Every structure is written in C-alpha cells, then in structure tokens.
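The complex is shown incomplete by one protein chain, all other protein chains being positioned as in the whole.
Up next, subunit A:
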Amino acid sequence: MIAIFHNYGGLLLQGFGQTLLCSVIALFFSLIIGSMFAIFETTPIKFLRVIARIYIEVFRNIPLLVITMFFFVVIPMFVAKISGFAAGTIGLTIYTSAFIAETVRAGIQSVDPGQMEGARANGLSFWQAMRYIVLPQAFRYVIPPLGNQFINLVKNSSVLAFVAGFDLMYQGNVIASDSLSTMSTYVCIGILYLIITLPLSYWMRYLEKKLA
C-alpha cells in the first residue's frame, strides 16, 4: 500500500484533485439550479410548478450513468465535442440538482407560512419575500441534508471513470492494471475518498444534532 502511494503518488494526487474539482463545480451549479427549481415548486404560478415537478421527477428516476453517458456520447454527435470531464460534471450537476431541489423545497416548506404572509403584508413582492425572508431561514434547516448531498456528489463523481474523466476512480483503475496489485490499489483509493467524505459526514451529523 505504501508502495502504491510511493510509486503512483502523482497520479493519485491528480485524480484526487480532479475528483475534488469536479465535485465543487457540480455542487456550485447544482445548488443554483436546484434552488431555482425549488423556488419554482413553491410559487403560486402553476406553469412553473409543473415544469419543476417534471424536471425533478425525471432526473431523480434516471440513473446518473445514463445522464452522463448521454452527454458523453450524444452531445458530441450533434452539438459540440466535449471532454469526458465536462460530460461527467454536467451529468453530475443535472442529477444532483434534482435532489437538491427536493431538499431545498422541503426546507422552504418547513418555514412557517406566516413568514411569507407577514412579508407580503409588509409590502414585499413574492420574490423579495423569498429572497430576504424565507430562503435565509430555509437554508439553516437544509444545511445538514445539503452536506449529505455533497457527500453523495463526491461519491457519485466516480462515474467520471466511465467517461475518461481522469478522476480518482479512473486513476485507480490505471494504477491497478499497471501495478497488478488490485487489492491494495483499491484500498488506497478508498482511503483517499474517505479523506473527503468521512470528516464531512461526521460534521453533518454534529450539525444535525446541534440544530435539532
């Protein structure tokens, strides 16, 4: 195991960086898209609610791999050539945003409806009330579940291995087939994933307890 870290340190580090980079980019955009659809779901406008419902149900019920492969295989045929890393990150963003939308919606609905009514009665528009009154309160509730979504995101980023995204999992396979010691390579890869996910998971559990 130490030999793996010693001989392939550069590859492992590169993979670790790619995994982290892809997760952070996907988190950023899926937070924006997810929150947008969550707000759509709570608007009084029926059209937006239907759109949001369809988006969430569709992407929650299709495997991430299908979405990612779609971007890797279909998009280059019709639109533009994109790298495996880009295809993987786009796939992850879309998939995760559907879950984040559900989480944020639950957060918005857990805020006392009197807050919205009070804000509206004080002359704020729906969007102003959402932006300044409801969302800040909702986000406090949703931080632990959002953290768990981020953990899932880091784990799910291993699909980049399917599309040559040069992430940790991909480099793991390269190293495993080069060093022929599969067992210890996968243990090393596991340790590197745990470095990201395990502290986050304990932190989120602590936050959950604190907020409850």
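Everything that follows uses one rule, which is that contacts are C-beta pairs under 8 Å (C-beta built on N, C-alpha and C of every residue); 3 or more make two chains touch, one makes a residue touch a chain; residues count from 1.
The rule is short, and it goes like this: contacts and distances are computed from a predicted model.
Q: Please identify the absent chain by the protein name in its UniProt record; candidates are "Nitrogenase iron-molybdenum cofactor biosynthesis protein NifE", "Glutamine ABC transporter membrane protein", "Cytochrome C biogenesis protein" or "N,N'-diacetylchitobiose transport system substrate-binding protein".
A: Record says "Glutamine ABC transporter membrane protein".
Q: Out of A:I32, A:V50 or A:V74, point to the residue that touches the absent chain in the complete complex.
A: A:V74
Q: Touch as defined at the start, partner being the missing chain; which of A:L21, A:M36 or A:I62 qualifies?
A: With A:L21, A:M36 or A:I62 as choices, the missing chain is touched by A:I62.
Q: Out of A:F37, A:Y141, A:F166 or A:Y193, which is the one that touches the chain we can't see?
A: Answering carefully, the residue with contact to the hidden chain is A:Y193.
Q: May I ask you to list the residues on subunit A that touch the chain which is not drawn?
A: These residues touch the chain not displayed: 57-58, 60-66, 69-70, 73-74, 77, 151, 155-159, 161-162, 169, 172-173, 176, 181-183, 186, 189-190, 193-194, 197-198, 201-202.
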